[in-house]
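I am attaching a structure below and will ask some questions about it afterwards.
One chain of protein is taken out of this complex; the other chains stay put.
Labels run A, B, C and D following the written order; every chain starts at residue 1.
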Amino acid sequence: MQLLQLVISGIAQGCIYGLIALGFVLIYKATETVSFAQGELMMLGAFGGLAGMTLLGFPYWLSVLGAIAAMALFGMVLERVVIRPILGQPAFSIVMLTIGIGYVARGLITMIPNIGTETHMLPVPYKDQIWHLAGLVLNVEQMVVIGVTGVLCVLLYTLFRYSKLGIAMQAASQNQLAAYYMGIPVKRLNGIAWGLAAAVAAIAGLLLAPITFVHANMGFIGLKAFPAAVVGGFGSLPGAIVGGLIIGIVESLSGFYLPDGFKDTAAYIVVLIMLVVKPNGLFGEKLSKKV
Amino acid sequence: MSDTPPPISDQPVLKLLNVESAYGPIKAIRGVSLQVRRGEIATVLGSNGAGKTTILKTISGIIDPRKGSIEFKGSDITAQDPAYIVQQGLSHVPEGREVFPLLSVHDNLLMGAYTRKDSDGVAKDMEGVYNYFPILRERANQNAGLLSGGQQQMLSISRALMANPDLILLDEPSLGLSPKLTKEIFEIVVRINRERGTTILLVEQNANMALNASDYGYVLENGRIVMEDTCARLREKDDIKEFYLGLKEDGVRGERRWKKKKTWR
Amino acid sequence: MRFIFKTDYGQDIRLAKHGGHLFWYGALMLVLLLAPWLVQEYWLAQLTFVLIYAVAGLGLMLLAGFTGLFSLGHAAFLGVGAYTQAVLTNMGLPFPLALACAAGLSAAVGLVVGLPALRVKGIYLGIATLSFGFIVEEVLARWESVTGGNSGIHIKKPDMFGWTLDSGEAFYFLCLLITVLATLGILNLLRSPTGRAFVAIRDSEISAQSMGIHLAYYKTLSFALSAALAGIAGALYAHQLQFISPDQFNILQSIDLLLMIVIGGVGSVHGAFLGAIFLITMPQAIAMVKDYLPPTIGQAPGLQGLVYGVVLVAFVLFEPLGLYGRWLKVRTYLQMFPFYRKGMFKRQKSFQKSDRLK
Amino acid sequence: QQGVSPTEITLGSIQDLSGPLAGFGKQARLGMLLAVDEINEQGGVSGRKLKLLVEDSGYDPKKAVLAAQKLVNQDKIFMMVGHIGTAQNMAAMPVQFDKNVINFFPITAAREMYEPFHKLKYSFAATYYDQMRRAVPQMVKDKGIKKVCTIYQDDDFGLEVLRGGEAGLKTINMDFTEKTSFKRGATDFSSQVAKMKAAACEMVVLGTIIRETIGTIGESRKTGFNPIFLGSSAAYTDLIHKLGGKAMDGLYATMTVQNPYTDEQSPQIRFWANKYKTKFNEDPSVFSVYGYLIINTFANVASKAGKNLSTDSFIKVMDTLTVPPDIFGSTTITFSPTKRLGSDASRLSQIQDSKWKVVGPYITDGGPAKK
Partner (left out) sequence: MNAAMNPTPVQPVPQPLLSARQLSVRFGGVLAVNNVSFDVQQGEVFTLIGPNGAGKTTVFNLISRIYTPTSGEIDYLGPQGLIRLTEQAPQDVAGLGIARTFQNIELFEHATVLHNLLIGRHTQRKTGLWQDLLFTRTAREAELKAREKAEEVIEFLDLQHHRDAMVAGLPYGVRKVVEVARALCTEPKLLLLDEPSSGLNVEETEDMAFWIQDIKNDLGITVLMVEHDMTLVSKVSDRVLAMNQGEVLAMGTPREVQSDPGVIEAYLGSVDDVSSLRRQTA
């Protein structure tokens, strides 16, 4: 029972990692870059929802949808203003750019008087609800995360696997020049990809808010989502979820059974082991250049 | 070719006026003017580094020209976004294949038809290119990056055909293809030109093939057009024969490493 | 424009390509040597920090700029160096010995980190180094008997066989000496087969291999050298700060190091220095400017992070080649002066390609 | 004397304005500003106006050193006041001490702020160590507790709490039944709580700050684990009940000065709190009070040092100083040439109906002090 309960909290936490990792993988698949701003976008999304609920006084659902839509728009604007001008530069430039964006987002939020430096609570309808199931305690907040994560994963998977749009995004990321030759509107797709990523981040932020509260530094949890994405294989959406779950469960169990310190480094140790055993992650394909 | 070829109209589909492109401080083409008439196959000949690829890249918007203008189907496409230009009905088979390495062959072809909305037509054309190159059908689900060089070249050409364009820019289509396939490729190119009336601008090192398949030719040297004429007449010129077709009087360049200067009479 | 008439191949491998080089770098050295008498103590301390970070930057430049392996956990090496130095110095080891140990231990750790680099690339390597950084930080925090854990440790002044460097000037000269040596070492590497092997690996692994370059060896070597330099920088850092704690070597520090080389200009030795100058003076500049801003902005929390981010974004957007790239353009402009043409530095359209296949 | 001119005294402070503690840093700064303005309005200290320069360390020791170098060597401050963060102080102090600049009342309750002795170190707050060393055994005795656990943040702060707790338990021949830790910024405490629950602890000592306090208690309540929670003064903030809601009721914390609620019973605190709120348009917190008190104490001492204010004259006054309790309920603090911690006493507070209530007198080594 103890073990089961631990595993369940591990799964719940893992889904959070997985959810954030989905955002990384999404950006990666569509643009071959790694967005270090994903955590900050998540933070912005949560603040957006908060603003909707407290400042504007909207009901919960409206605020949530509004925040997601606003973030999607924001993602596209972000792409248009700062990412598009360097489209085509080596991926590493974009990585640095996203780090910069992260700093700016955190700085801006912190600068809002009276709000930025505080920690806030997002009033969600399911706050603090609990289900009891055969002696197990299921936290509704966490169950919602699990559910939404699953749905998002399926949606995104379908997008990238079967839709022309999704395939075109991957094409553009693999060979931008060729994508132009095919008449693929690389810039617009990039915009859509960033919009999507921002929306996914907003969803993650809103789901996370009841659990971790809303504050300027909540995006740092993204650092744990990286290992999740890597363990699953960076280009794989289901991998992101599985990776998240593995890390969540390992963390939870090592927190209980191993000495202190292991819980916090468990994610990173798992990554290192994974990279040695299976360098491309669980679902990543082994890629080699044919010459 | 027994079918009656569609007539070449006098009206140019593509018109370059005094185009100049550069890579940083290096000017690659200097004031190139050329036109391709609807329904014809035109070719650009030139040695290594003459700027052939640069011309094609400038047309499809991959490089912005410093000077000059490019007109396609009557409207100005100078320095437009490449995606926009392709949507106007121009497709480009780039030098060096440029496939999407991690997409399957099938998805690569699908991307070729990205600008098209008619899924029936796409399916039909897909069938068509599979018939031209059966190996592609066999490998439909394999990552394109794992194909052999020649197979990738086939894919690259097929991908351009999938767009069902009005004008195809072909940059060295025979690169790395076997002699037999080279001939087949040219037959396909000619057939598409004849059957669909697709206009074609061809850059090719295999001048023999190019001059035979094309109607009109330009000779490019150091970024400038030094000669243009119908292919029938170009084939007769001595310089062309000597430098591009490799037909020369015996002994001129037998054992000796002695190069005759081109004079462009 | 300067035209150099070359008469022998030796000219191409000489470090100073012409008299101008000699003159300017000589002048720079002179200024640096006279700095303690020229600038105030405060600026001298900043200069010392710049030198320390430049050493770390050189290491990271070698790894990221020349070998193409991006490390997101470089602060770990800095930390290993700093802690080794602190522990050994406090045990009474003379400075040079402690420094050698710091460099050596960092290099050894670098070797270990280099091992996954043999199998993974790109983002995977980034995450591997990131993970490693976290683990090292955790070890520093948990191994209390040696590192003092989270309370951190103080470190004594550097001591060389009875001669204690207790003034800021003396320590500055020490840092200057080490920086110059490190720079020369890197420059030498870059003009010799080892450096070329690094560059080859960066551009194409497969053909580097077919040229007989042992990928595993050179990648780990690059990691080890880079880590050794970071370790040396860490040792100096420990002396300069006199107090170190594990959280000084966290992910933010690693990111700072990366920022430094990106802003300086990836792939140039100058870039490491320019980046270090930037990294150190930036917060100071913000601190100075903010006193003149209206308090609602100038004193607002978060300003520093914001400015930091904006500058970084601006750099990547407008000068992806970094400060050094900008300098090259200015120089070319000056040299060409009346003949400068507008389109010369117009950025080429460029197109990204998957670096999953390399 | 550096930092003292005929018309002005320049003070420096380093706060976290962009890092994890930006909220506290900001409040401390505003509290200081309030005091500075009040003093300057009344003509300053012995005719000299106070000038306060605040730098941002972002809670990064390296930046703290850079900032200290700027303040000390460039801006030539007279004194460093209310510098936040332990590691930051540790890193900055050598810079200050080289220039004979006092480290005055840093906002951190670590023992290193007055130990080992240095003539330039002054600290005012009861350390986490002392807080726990006294409060834990007392709670154990009062409530008749058999098993005590602790969860602490794995950094210098958390370790101080842990050690204080351990030292306190030792006095009554006990030890922690279960010790568990988490990393700064952690959001998931399930396995730690499970561990403590499995150990059937009746009391949990919290080496946590805000979100971690709420997270731990929330997780415990959800899983049906309801021990007594005891936090340090780091958890004594109004954010706990504002964010955590009802679940936080019952939490004990050690503290000295009271949180200045704007609807506080005590009219003086209420007046002060509202003044602060009018001026800065936000509610004050204990950190505002710290900042305010630090500057006031400084001004008090400096004015006693009189016209020829210098580091030495300041120390001279300081070392005979006794500050009586103030409106916020701090205890009497005293200094001497060998005693550099104002007071090591703290008292207990509890959240009742979503508000902190003081529930006990100051505890010193002899047990609860008699008022």
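What to note about this one:
What we mean here is this: contacts are C-beta pairs under 8 Å (C-beta built on N, C-alpha and C of every residue); 3 or more make two chains touch, one makes a residue touch a chain.
All of these numbers come straight from a predicted model, not from anything done at the bench.
The shown chains contacted by the absent chain are A, B, C, with contact judged over the whole complex.
Listed residues C:166, C:203 or C:291: the one in touch with the omitted chain is C:203. Shown as candidates are B:37, B:66, B:137 or B:183; the residue that touches the absent chain is B:183. Hidden from this view is one chain, which touches subunit B at 1, 4-5, 23, 26, 45, 47-49, 53, 95-97, 135, 146-151, 153-154, 172, 175-184, 186-187, 190, 205, 207-209, 212-213, 215, 232, 243-246, 253-255, 257, 259. Residues of subunit C that touch the chain left out of view are 9-10, 12-13, 185, 188-189, 191-197, 199-200, 202-204, 206-215, 221, 267. If you put the missing chain back, the residues of subunit A touching it would be 291.
By our rule, only the chains that are shown with their structure count from here on.
Chains that touch both subunit A and subunit D are the following: C.
In this structure, the chain pairs C-D and A-C differ in their number of contacting C-beta pairs, and the larger number is found at A-C.
With chains reduced to the mean position of their C-alpha atoms, the one farthest from subunit A is B.
Between subunit A and subunit C, the centres computed from C-alpha atoms are 31 Å apart.
One inter-chain figure worth recording: subunit B and subunit D are separated by 76 Å, centre to centre, where each centre is the mean of the chain's CA atoms. Across the assembly, subunit D contributes 17-18, 22-23, 25-26, 154 as residues in contact with two or more other chains.
Shared contact sites, meaning residues of subunit C that touch two or more other chains, fall at 141, 300-305, 349, 351, 354, 356-357. Across the complex, subunit C meets subunit A through its residues 70, 115-116, 119-120, 122-124, 126-128, 130-132, 134-135, 138, 141-142, 206, 251, 255, 258-259, 262, 266, 296-297, 300-313, 316-317, 320, 349-358. On subunit A, the positions that touch subunit D within their shared complex are 2, 5-6, 9-10, 12-13, 106-107, 110, 113-114, 116-121, 128, 130, 137, 139, 208, 211-213, 215-217, 220-221, 251-256, 260-261, 263-264.
Those residues of subunit A that touch subunit B in the shared complex are 164, 167-168, 170-171, 174-175, 177-188, 287, 289-290.
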